[in-house]
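The excerpt is restricted to a subset of chains, each kept in its original location.
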Amino acid sequence: MAYETLAVEKTVAGMTITINRPQQRNSINNKMLEEINRVLDQVEEDDQCRLVVLAGQPGTFCTGMDLEEFSAVKSQSETGPVKLGSNLYMATLKRFTLVPRVVIAVVDGQVMAGGVGLAAASDLVIATPRSQFCLSEALWGLLPAMVTPFLVRRVGFQAAYRMTLTTAPVLSREALEIKLVDEISESPFDSVHRLWLRLSKLSVPTLRNLKEYFRKMWLITESMENIAVSEIERLSSDPKVIENISNYVKYGIFPWDKT
Amino acid sequence: MAYETLAVEKTVAGMTITINRPQQRNSINNKMLEEINRVLDQVEEDDQCRLVVLAGQPGTFCTGMDLEEFSAVKSQSETGPVKLGSNLYMATLKRFTLVPRVVIAVVDGQVMAGGVGLAAASDLVIATPRSQFCLSEALWGLLPAMVTPFLVRRVGFQAAYRMTLTTAPVLSREALEIKLVDEISESPFDSVHRLWLRLSKLSVPTLRNLKEYFRKMWLITESMENIAVSEIERLSSDPKVIENISNYVKYGIFPWDKT
């Protein structure tokens, strides 16, 4: 199978998905979300395939929504055929938390906005020391609305709130302390290998039970997920937000630059 | 505008509120809550005014409810005109979490009981190294009922529970670890300044969206807030509690002193 946005490798334990849009700094577009889900479909067909590793490029895990595509879509007619992938993004995060497989994010370098959600929704996150996580959405007048439920689940309310409000990067050491990262490692794939020695003992039915059960032990409900999708759609239709992003994409002007 | 309990200073970014009841060790009374809300009213009238800093006296941020006033009110006839400010206190904490401005608590020294709530409900808390936080309520037969929702939100269940149960002071370093404090700084106003460089990029509508949204991402509901107010009113009407506090105010006798 061919992928436009990913490099996918079958390993002994499962599948390694490498986000492969270096020209776009590994930003997320609809195509990528579709392809990630296609890989997960494939994984789910094979009970021997129990590990999904999600990795990025050296120095850049994922920088969130592709602003150029966003801007292009938004400048098209409302009746145009292209749609934003909010629902699909949310569904992908949710799927990470429910798919009866182990999902490990291997992070090296920058993780921004929607990229933080991909990590937060993974079962485990292994990061290199030079990794950093940043929720920059509020600077554009947006919110990391779909990231929030999964980030709060992982790091608690205050750490998630602080990241969103301050928009300041969280370095790997702090990320470990707040549990956004589960392990810091110079060689994260070796860490995955080591973890797998133990994780491989869990069967697919056990992983299914475990993930379904833990969902019942926390705050996230379908209603909260719908609130999240509605909020991001509301905000990303705000003319001011569209203008902010468009000015950046076209002219490199940030919202807070004096005009 | 003149304030009895506060010193209020307009700054470039917003307003700095300094709790100014050194004789009463910066304890909280109704007047202070009214005045804090008056400042917030003023702040909300001006979209340029986006930062609220809440500070205390050197060595004493705030020591909670004014026990002398409590005792005086409680010893009056039930039909008397004076009422306790439970609702107003709760409403003030809630307002900190929803007002579309950045609220930063600058803490130096002692923070007790209701003072912990003022910090916990702030968006960010910057504390000096000599700061300490103590929930002493249970010693009087009370509970930090209105503080709890906001404290649990900030530090999680166990840290909030442990503080309430043990009534032991939490020093700045531990406060940072449990996220009751966001930053420790020898010069907290410099830290505010540094934070503001970034925070100032957020617009009032974005702050409103952010705060309203995060409220939907956590446990606190109006129903929980009502439970909190009811509980504190119930406990503070308990004759044993009233006697405990009265004995302390009048004779300096603690509840656990042998009589």
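Letters are used for the chains, namely A and B, taken in the order the chains are written, and counting of residues starts over at 1 for each.
As a convention for this text, contacts are C-beta pairs under 8 Å (C-beta built on N, C-alpha and C of every residue); 3 or more make two chains touch, one makes a residue touch a chain.
On a predicted model such as this, the values are computed, not experimentally measured, just so you know.
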Total copy count of the complex, if 2 are in place?
3
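Note that only the chains that are shown with their structure count from here on.
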Report, in whole Å, the distance between the mean C-alpha point of subunit A and the mean C-alpha point of subunit B.
36
The subunit A residues in contact with subunit B across the complex are 138-139, 141, 143, 145, 148-149, 152, 156-162, 164-168, 178, 219, 224, 227, 231, 235, 240, 255-256
Of all residues in subunit B, which touch subunit A in the complex?
102, 123-124, 153-156, 179, 182, 195, 198-203, 205-206, 209-210, 213-214, 216-219
